[in-house]
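Worksheet: one structure, shown below.
Excerpt of the complex: some chains, original placement.
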Amino acid sequence: MAQGLKVAVIGGGSSYTPEIVEGFINRYDKLPIRELWLVDIEAGRHKLEIVGALAKRMVEKSGLPISVHLTLNRREAIDGADFVSTQMRVGLLEARKWDEHIPNLHGVIGQETTGPGGMMKALRTIPALLDICRDIEELAPNAWLLNFTNPAGMVTEAIRRYSKVRSIGLCNAPIGLAKWLSAKYDTTPSHIYTEFVGLNHLHWVTRIEVEGVDRLPELLDKRAEYSGKNVPASEWDPDFLRSLGGFPSYYLKYFYMTDVMLEEQLESLKGGGTRAEIVKKVEDELFELYKDPELQEKPKQLEKRGGAYYSEAAVNLMESLYGDKRDIQTLNVPNGNTLDFLPPDACIEVNCVVTGQGPLALPVTRVPEQAKGLIHAVKTYERLTIRAAVEGDRDVALQAMAAHPLVPSVRVAKRLLDEMLEKNRPYLPAFF
Amino acid sequence: MAQGLKVAVIGGGSSYTPEIVEGFINRYDKLPIRELWLVDIEAGRHKLEIVGALAKRMVEKSGLPISVHLTLNRREAIDGADFVSTQMRVGLLEARKWDEHIPNLHGVIGQETTGPGGMMKALRTIPALLDICRDIEELAPNAWLLNFTNPAGMVTEAIRRYSKVRSIGLCNAPIGLAKWLSAKYDTTPSHIYTEFVGLNHLHWVTRIEVEGVDRLPELLDKRAEYSGKNVPASEWDPDFLRSLGGFPSYYLKYFYMTDVMLEEQLESLKGGGTRAEIVKKVEDELFELYKDPELQEKPKQLEKRGGAYYSEAAVNLMESLYGDKRDIQTLNVPNGNTLDFLPPDACIEVNCVVTGQGPLALPVTRVPEQAKGLIHAVKTYERLTIRAAVEGDRDVALQAMAAHPLVPSVRVAKRLLDEMLEKNRPYLPAFF
């Protein structure tokens, strides 16, 4: 690594790319990138060209010796890379639309990272990523694969179990919480200690200490103040929240307030359509902006997109891996002995110390009793989904669908599965 | 025990009593009962007198030296007992009616052993049984407490964790399956081997061998043939069943066919009322029969009542404990290391070898992946319910209610909890 690092971004034509480029520029002193490869598939060529050109202008303005490469040749991008990052979307936003829409038609939450929608996204994505992993095993066996692709927990677990690639799953929620807390309490993130327990998009924050003071009880009384961009704000029941034992991920609303959330989704359908359709519009606008040859920096509007801090999360992780920094980050990694009710190879979202040899999961000081059943129920769905994705087995997929807490019965599970598999047929050759 | 055994039956005025009396008479050579104490509360005095008189007539006819005692003095009955058995119902069938009815009014399954109804029954029953255990600890510390009182899994776990009484939970489902299999395959139960995994009323039978031949695949193809008395028959989806990995408890229909089962409950409400109301009628008829001074045996009509084989299960267990028989029975006992995802003190329903010192849980050869999440979700509800019952804590009760897979949201959980606690106020002093 003496002469700097090589980074490959799979799905480089994504609208998020300017963010990560900005991150690399700002952190160059700690993380000396020599080559940045943006790679995409033929269908994404146009977007890759637009965003790639912007990336080049950004680097040029910075004056740093980073070379930016655009390519449709994945193997060339991966060859010898130190880091590979993925931000791909198999089936594009069109597929996401159906992930959200079809469940709604059956009175079920439509969400791209959990439930029937998350399952379809996993079935599309896992084989594609395992295919990429075959290349990494061959061409960059020591690379770290940073996976942002949702459903990040399932995808990371699949990679860990079915390839030899060293992979870590990442989410922007932990860093988002730290930002929010540091603003609220007017302090720096380094004076905040939070402990996460659970899975990706299914976590409880069981410790929140700000400058050494336990702020969890106070925050459980004011939960409504905080809400994520991707999730409509809804009121938590105050009695429920107070006794929940941890500050909930905003995705937990789908499980605890299913009725309210479903109503909102159905309402939203009547208006702007699914979340996918709203995002599509934002993206189109972004790409219009990106085309401007005068633009040399990340446009403000990108923040509306929903993935705030993704870039910061990625750059933080790379820096700690590269520099053996040994700081604490919340990541998606294999469970090991952390949660004694899950198998060692199950991916969980947990605090880790990031060393030069990878993250080491910290023990959790407490797991709320009330969280265990839900964690295990969703993990069961995840493991069955991963198996279905790898084996292309429709029976296992049915078990996975029926096992998800948001799916009300086997009858509904079967209907959803049949319809959604059919709709995703082009991306699921193993099932047909 | 040289001069024969003393048995105390708590809730001795139950309509089931003639069954257990018949069992004691038939098995006298292996299980020499000297004294049988039927004990009930003041409110049950009338029934106790009726059923007690029948019991005495039955024993008299048998010519065996068993003395039958009727009493309202629980301590006298327990004092020095070798076995205590419970078949009580705090709040009587009236309370059961509301356990079933109120959830239905909110579009939720109403069932006396799981969900909101099971929770209320547990909240009523656990403190009452722990009170009985205080007496057993003092007056019969070496007695075995055989618990038939539903929800048997939660009640047994509560006794094990909050008293020193040696308790075992019993259900008639395992023996019922063995009877059904031996009829179907024209063989004796001793030539059948079944392996149970899960909780009380939430089990999967993962091995079924008849005369050494694996019959599980065949049975998973013909599941509809078999249904329990207490549970309306409904069709399982054949694809789902085939890949489920185990023959399901009929109570699993509440979880997998929630929609169908709820429709049937609502339909049934319009007709004969809740299951509680139907049972009430059967019971009234039974007591009319019991009054007949010519009746000297268990009437045939008792079989309609739904608790077939309870007596056989009880007598089998007592005989094996008394005689150190070391046969295999399916019982509700602490998990130990059996299921590696549940704590050691969680009660599970599992095959045991019954020795003179008590049951030893056998290891399970396989746990279907798809069962794990549901087992853990329900166990979470159970543990929170037990804690709520012991501590009288409404917050914990809310967490328990919200954690149950059949409760669709926190909002509904809270409404159910408020209404049902209010309706059960007389039996739940700790909550008010």
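So that you can tell them apart, the chains are marked A and B in the order they are listed, and the count of residues begins at 1 in each.
In this text, a contact is a pair of C-beta atoms (placed from the backbone, for glycine too) under 8 Å apart; a residue touches a chain by one contact, two chains touch by 3 or more.
Everything numeric in this text was worked out from a predicted model, so none of it was measured.
Colleague: Given 2 placed copies of the single sequence, how many copies form the entire complex?
Modeller: 4
What we mean here is this: only the chains that are shown with their structure count from here on.
Colleague: Roughly how many whole angstrom separate the Cα centroids of chain A and chain B?
Modeller: Each chain's C-alpha centroid was found; their separation is 45 Å.
Colleague: What residues on chain B touch chain A, complex-wise?
Modeller: Chain B residues touching chain A: 236-237, 239-240, 242-244, 256-260, 340-342, 369-370, 372-374, 376-381, 383-384, 387, 395-396, 398-400, 402-403, 405, 408-414.
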